[in-house]
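This report concerns only the one structure given below.
Every protein chain but one is kept in place in this view of the complex.
Up next, subunit A:
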């Protein structure tokens, strides 16, 4: 096989595959998992600035509450909820449940909808309680 691989084409894969919600959840679980590393660094910077002093904290706070900062934090919140809910999905699988096609698709849509709803709820609560 290896001697002919130079001329033998590889059939198309990602280019032709029709995406499904379960496929989306799998790749997004990995992407949000990586995003959480970055988010944890943001959280560490925030805590470190608070420990450093008022001026440093005010600077970080100003960046985080700028429109761009808020968008990043909103994304971080969503990544956290997505990874959490899909993690629960994996946990249920590890226990041996939820493997039928309706269950796997339903739980995938649940994770997508649930993570968006929780993220919006958290930020609605932040703005309604006048957080800054």
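Criterion: contacts are C-beta pairs under 8 Å (C-beta built on N, C-alpha and C of every residue); 3 or more make two chains touch, one makes a residue touch a chain; residues count from 1.
Assume contacts and distances are computed from a predicted model.
S.K.: Name the absent chain as its UniProt record does, using one of the following: "Polar amino acid ABC transporter inner membrane protein", "Putative ABC transport system ATP-binding protein", "Succinate dehydrogenase iron-sulfur subunit" or "Acyl carrier protein".
M.R.: Going by UniProt, the chain not displayed is called "Succinate dehydrogenase iron-sulfur subunit".
S.K.: May I ask which residue of A:17, A:37 or A:68 touches the chain that does not appear here?
M.R.: A:17
S.K.: Taking the full complex into account, what residues of subunit A touch the chain not shown?
M.R.: Listed in rising order, the touching residues are 1-2, 4-18, 20, 22-23, 26-27, 30, 90, 93-94, 96, 99-101, 104.
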